[in-house]
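Removed from the display is one protein chain of the complex; every other protein chain stays in position.
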Amino acid sequence: MKKSLIALALLGFGVAHAQEQVVKIGQVSPLTGGQSHLGKDNENGARLALEEYNAKGLTIGGKKVKFEIMSEDDQADPKTATTVAQRLVDAGVKGVVGHLNSGTSIPASRLYHQAGLVQISPSATNPTLTNQGYPGVFRVMANDIHQGKVLGEFAVAKLGKKVAIIDDRTAYGQGLADQVDKAVKASGGTVTNREFTTDKAVDFKAQLTKIKAQNPDVIMYGGMDTQAGPMLKQIKELGITAKFLAGDGGCSSEMFKLAGDAIGANAYCSNPGVPLANMPGGKTFNERFKKRFNADIQVYAPYAYDAASAIVEAMKAANSVEPAKYLPALKKVSFDGVTGKVSFDDKGDIKGGAITLYQATGGKWEPMK
Amino acid sequence: MNELAAVIPWLGTHKPRAARWVVIVLMITAPLIAAFFGRTWMRVLDFALLYVMLALGLNLVVGFAGLLDLGYIAFYAVGAYTWAFLASPHFGLHLPFWIVLPAGAAFAALAGLILGTPVLRLRGDYLAIVTLGFGEIVRIFMNNLNYPVNITNGPQGINALDPIIIFGWDISRNWQVTDNLSVNSLFFYYYAFLACVIGSVIFIQRMQVSRMGRAWAAIRDDDLAAKAIGINVRNVKLLAFSLGATFGGVAGGLFGAFQGFVSPESFSLMESIMVLAMVVFGGMGNLGGVIVGALILSFLPEVLRHHAVPLQQAVFGTVILDPEVLRLLIYALALILMMALRPAGLIPAHSRYSRPELLKAEPVPAEGRA
Partner (left out) sequence: METLLQQIVNGLVVGSVYSLVALGYTMVYGILGLINFAHGDVMMIGALVALQAILFAQKMWPSLGPLALVGIGLVVSIPTCMLLGYVVERTAYRRLRNAPRLAPLITAIGVSFLLQTLAMIIWGRGYHSFPQLISTVPMQPIEGVFVTPVQITTLLVSAGLMAALLLVVNKTPLGRAMRATAENHRVASLMGVDANKIIAITFIIGSALAAIAGVMVASNYGIAHYTMGFLPGLKAFTAAVLGGIGNIGGAMLGGIVLGLVESIGAGYIETWSFGFLNSSYQDIFAFIILGAVLIFRPTGLLGERVADRA
């Protein structure tokens, strides 16, 4: 039984090879567990990019190329991340879009580096990732330092000098909150509270009550929409009038479902890149995505889309699908993605990395001037 | 090893000597077989050996001494973080592994003593839930001890842990024999881990047939009676608990070195439960059973990951369930069905030092040596 299956698989590959070259691109994100909705979103983003390139029909190195996505589940767990990374390396993928979390991207990057692969993370924002000296590691999202700075300065300049900060004690939430903390202090504001919760919590009243006693102007949350939504509700239920500010994790359409009537002009968030509507390809991205997967974009799908596109664009420029050949081209790549202009600095971080601030207006996030 | 040999059907009972040789050959050639299917499997095999060590340690506590520990992973975490503190750029310390590994084991043993002293007077399920709490407490501390003083680097984890270096030979590097032939570091890790596992098995086996092993069995079967015949129940329990913790600490240190990165999310409650499931699945109190259980349960997720999609496509023509969903589903069902159909585990323990009621129908082998 097993043997015949292997034979079947081999046969399948044989047929594909005869007509065109199949290029596998790996995608890794948590597809099970608490972040699985985000993981699936990333997978869809990368898949859409590759399918669109397939539809266009590319010829690289004289051969017609067909991209195939190989999607793996790292369960947001570092150990599983290294196992699936090894699996992608074994399967001979030519590039990797992933991982979603910094905690999984970092241990996996070592394996990709040893295998000479290219890894582009759509959403891991921990500065350590690109500071390890691995030439093949990139990310298409501005890192926490940059985003935290913008958020902190915005809070002090526009919303008020007294800022309370909550984070969810994940690598992402804590990293972002620390940067906001620094930026607030640097721009002359005060941090009234540092409070903490978890990425599984639903009740934040104890922390919010403590914050309320300090009467801050702004409450900043470093964490995901799944906590930020209910948190907004509880802010309202406790009669707190402070404004609410979140990073990209809270900048999703899901917020409006989860926060109900508690979200309004009092809520702000930031997202790296420029607003979808302002992008040449961005206007239709929403529609294409919806049409293909019958699902709304959660948060990072556009970044996964751009990460996959960056790999393909570099392959086109180098006229090769081999990582060793297209890596130099990737370092120089520059194209208009759906999240903004995509090009990388020496370390592999996205260049420029514009950050846009949004305000909740009329049931959706409206970019601010 | 005798237990493992006895597991092999037919051969184990009829030609024990031949069976033993089969086990030895398999142990030595396992990474080659795995390499044949791809390096992923070698990595899975390496992790499986770490789980074998964990399961052996937990078996000492649960299977031998009958103390249900649901926070066992905390000791694993202690071992891993000891490695991270003493051999990584985090504090700038780079001590050699023959200091770091024993240090991790010692800290884990100490943690076992500290936890064990107050809680070991509790029995059964209460002990289970308190140790579960302890496991969570350790994880939460590791997640939060970066403020106000940065000790563990919090949720960001600690990166770039030193690999194992034996006499200047870094086993995390591939060994370039000739230009075309290189031996992957996963091989070296396999044999390093195998050496640790074999050492543990020999130690635990000796322990089991010693005075102490019999004392554990007595406590497990009847606490009160054990006390009545003059066993110092508290000390004997403590020893089991901290010895078990020691193995967890060693496994944790190896894990840290192997992965090169530790963060609190690797030490969640789910991991504790996984290890416990391995022990129970294989057969509590039986070394062979525990090893087989750990191997099967650490391979199962990866096998599913590999074969679920092609199999569904071949049978139904389309993918009905994602492999991730299927993996969870089968894992859950396997736990339930296993317990329903074979509650004493895959390979029930020998009766001599274990609870007789687990082996109702099976005759006691006269020459059975544990």
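Annotations
Each chain carries a letter (A and B) given by its place in the written order, and its residues are counted from 1.
Throughout what follows, contacts are C-beta pairs under 8 Å (C-beta built on N, C-alpha and C of every residue); 3 or more make two chains touch, one makes a residue touch a chain.
It should be emphasised that the depicted structure is a prediction, and the values quoted were computed from it without experimental measurement.
Contact with the undisplayed chain is limited, among A:I25, A:L245 or A:L258, to A:L258. Note on the undisplayed chain: of the listed residues A:R87, A:K212, A:K243 or A:K316, the one touching it is A:K212.
Shown as candidates are B:A277, B:I291, B:A308 or B:L346; the residue that touches the absent chain is B:A277.
Note that of B:F107, B:F134 or B:F241, the residue touching the chain absent from this view is B:F134.
Taking the whole complex into account, chain B touches the unshown chain at residues 62, 66, 68, 118-119, 121-126, 128-130, 132-134, 136-137, 140, 143-144, 147-148, 223, 273, 276-277, 280-281, 284, 321, 325, 328-329, 331-336, 338-340, 343-344, 355, 357-358. Where chain A meets the missing chain, the touching residues are 32-34, 36-37, 40, 169, 194-198, 200, 202-203, 205-207, 209-210, 212-213, 226, 229-230, 233, 236-239, 254, 257-258, 260, 298.
Heads up, the rule we're going with is that only the chains that are shown with their structure count from here on.
Each chain gets one centre point, the mean of its Cα atoms, and the points for chain A and chain B are 35 Å apart. Note for the complex: chain B touches chain A at residues 38-40, 43-44, 47, 143-144, 146-147, 154-157, 159-160, 174, 255, 259-263, 265-266, 302, 305, 307, 310-311, 314, 322-325, 327-328. For chain A in complex with chain B, the touching residues are 2, 5, 8-9, 31-32, 72-73, 76-79, 82-84, 86-87, 89-90, 102-103, 106-107, 110, 114, 126, 128, 132, 169-171, 173-175, 194, 196.
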